Each structure stands twice: as C-alpha cells, then as structure tokens.
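For chain A:
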Amino acid sequence: MPGGGSEQINDYIDWAAGQVDKRYGITLKHVKVSDIATVVSRVLAEKAAGRSSNGTVDLVWINGENFRSMKQNGLLFGPFVQHLPSFKGVDPQENPSTVLDFGEPVDGLEAPWGMAQLVFMYDTETFSRKETTPPANARELLEFARKHKGRVTYPLPPDFVGTTFLKQLLSELTPEPGVLLKPVSAADFDAVTSPLWRYLDELHPLLWREGETFPANNLALTPMLDDGEILLSMTFNPSYASSAIASGELSETVRTYVHEAGTLGNTHFLAIPFNSDATEAAQVVINFLLSPEAQAHKANKDVWGDPTVLSMNQLNGTDRQRFSSLSPATLSPKTSGKVLPEPHSSWVAELEDAWQARYRQ
Partner candidate 1 sequence: MSILQVSVRAVSLLLALGIVALFLFPVLAGVGSVMLPAFGYMPVLGFETLSLACWQKLLETPALIEMLVLSLWTSVSSTVLSLLLAFGVICCTWGTPLWHKVLRWLAPLMAMPHVALAFGVMFVLMPSGLLARLIAVFAGWRLPPDWQTIQDQYGISLILILMIKETPFLVFMMAASVVQLPVADTLKLGASLGYQPGVIWLKLIWPRLYPMIRLPVYTVLAFSISVVDVALVIGPANPPAFAVQIFQWINDPDLTKSLLAASGSVLLLLLMAAVIGFFHLTQWLMNKRLRHWLTNGHRGWFSTLWLSCSTKAWQGLLLLFLSGGVALLIWSFVWRWRFPSLWPDWSLRSWQRAGISEPIVNSLLIGVTATVVANIISVILLELNDLQRQNSQSAGQWLALLIRGGMYIPLLLPQMTFLFGVQLLLLQWGAEGHWLTVTGLHLLFVLPYCFLSLSGPWQHYDQRHSLQGLLLSRSWLKTFVQVKLGILWRPLMASLALGFAVSIAQYLPTLFASAGRVATVTTEAVSLVSGGNRRLIGVYGLVQMLLPFFVYVMASFLSYWTIKSGRITRRLNA
Partner candidate 2 sequence: MSLILDQIAITLNGQKLLDKICCCVAGGAVLSVLGPSGCGKSSLLNLICGTLANSFGYSGQVILDGAVLNNLPSYKRQVGLQFQDHLLFPHMTVGENLAFALPEHFKKSLRRERVEQALADCGMSGFFELNPAMLSGGQKARISLMRTLLSEPRALLLDEPFSKLDATLRSSFRHFVFQQVQHQGIPALMVTHDEQDIPDQRQVIRLQEASQPK
C-alpha cells in the first residue's frame, strides 16, 4: 500500500529491522516495490510454476483488493494471527476493520498493522482571509466550491485517495449506506450511485481546471495547497499534515479536519505468502511490529505518524503512556470523528469504471 511520506516509512522499517536483528537475530530485508500488485502477481506466478516452497517473499504489507486477490487464489499462509501474543492488544469489537478488510473477512490470514482514515486539510492562513470554517459535509463542500471557483479538486480516480473520496461522497449522499457493505452485485448500482453522479455533475464545473483534469494523486495536492492553487487537500494518513510540515512541504498554519458524520477508514495488514520458507521468523517479526513499543514508535509523528491498531483499553498503564503527544496539525482521537467502514471492495472497480465512463473528456 503506497503511503504518504515514504521517507518516514522507510526510516521506520529500518528501525524495526535493526530491532528484530538485535533481539531475535532475524534479518529483515526491505524490498521496495512501486506497487504491491506486482508482488501479488509474482507469488501467483510462483504458484503457477509449482513453487510451493522457497518463495521469494516472506512478508507482505497489503489490504483491500490485493488481500482479496491473494486470499481467493490461496496465496496466503495461515491462519496465524490468533496465536500472536501481541494480538491481545487489538479489540475487534471497538475496531471492526481489524478483522474485516474492505468487507472481506480476515480469517486470521493477515495481522492488522496500522490505521488509515480519510482526512482533509486546509491552511488557516489563506483561509482566514476568505472563510472561517471548512465544509463539514458534502453539501457544504459544494457551496464552498461555488464560492471559490477553481480552488477545489480531488485526486484522479483510480488513485487510491481519489476513489476513497468518491466512496466518502457516496456514503454521505446515498439514502441507504448499509448496502455499500455488501458486494456490489447484491445492490442496484445505478440507483445507489445516482445521487453521487448528480452531485459530481454539479461539482465538476466548479473545480480546478473546471473538472476537466485532476491531479495524479493526493501527494500532488500538497504543493498545490501550499501555493494556494487549491484551498482544500485530502489524505489517507491522519498525521500527514504534521509530517509534511516537518519536512517543509506545508506551512505550520495547516490544519486537518473531517466531515461531521465521520470519514472512511480502514486498516492495513501484514501477511505471509503460502510458499515462504521463513514463516516462523515472519510471525516473530509481525508480533514485534504489533507490540505496544513498535506501535507507539510508529504512531509518533516525528517517526511515521501511522495510527495504532491497538485499543487503549486493552493496554496496561505503562504501555498506554507510550501513546501520548500529538502535534496540533493532527487531529486528536477525540476530534477525528467517527470512522466509517469501507464499502465492500467489489465497489471499487465498479465506481472507478463508472466514473471514467462519465468524466473522461
């Protein structure tokens, strides 16, 4: 899964590799891939070639469509998650997305690692000249775009964040958000999505470049927000603003906000391919990455700022202490609002295709 500020992620993984080497004598070699789908197709090719052991990949970072693809093709080792000591810190009741990955039951085949939630960003300095509060829902966003013509946009679907933004709008606009949690084949797609298309038809002419083109992804929004080319940005990493401020990409006056009804969120996971020769070591590494210590280090905005999957009420006092300070640019757990569940992953492709059919010039 591509995430914001890959520099920080790499630093964190380097740290983790050092820790597991020191403690357990395990060598963790980080292989950077531009797209995790290539790993999925690689494991698939290995299976097709009959290589059921001695696989080249021992640990993958996945979720959503890629997980579904691996699970359906029988490419995963496990179930193993329930046996991990650190998994006790996870509370599936409080956080259902740790066991339901985009509507797909996890079945112990992947261990939750971190959280993501769609959040929006604005610059209070450019804002105060124009506006006092950012839009709190889809309707207000439309009004905002009308008032600031050409200063709002979103990443081009099928970019991950762009598609999530569509799903966010859909879950806000459709009368029955419940059907989104079931496979798309079980719903009347046209009826469910028609409010979304009506909304976008109205919104697009008001957007940046009159909605004829869109930035490639959410990271491309950052410099545009900084220059004032656009007034709102969005990301899937709640602490992105803090790390972008730390790296000089955004002004210190940037703040994060969410829609009042909540925004979509999900969990990203770690899994082990079926033909790995190092399943033991892989489980040790996953267990370490799930420990309060590693999770707290990860949640530190100076390190990575990826929210933890652990529930505070499952932890003892000392471990809870580890998760403390947050920068002002990041929302505190209190203001981050409700986390809405992701629609079933089968909606993604349908939405993307329908979007392209309508809005490709």
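Regarding candidate selection, all candidates are chains of the complex that A comes from, given by their letters.
Going forward, contacts are C-beta pairs under 8 Å (C-beta built on N, C-alpha and C of every residue); 3 or more make two chains touch, one makes a residue touch a chain; residues count from 1.
All of these numbers come straight from a predicted model, not from anything done at the bench.
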| item | value |
| --- | --- |
| Candidate touching chain A in this complex, from 1 or 2 | 1 |
| Residue ranges of chain A in contact with candidate 1 within the complex | 6-7, 10, 31-38, 40-42, 44-46, 48-49, 56, 64-66, 69, 126, 150-151, 156, 158, 208-209, 212-217, 219-224, 226-229, 247-249, 251, 349, 353, 356-361 |
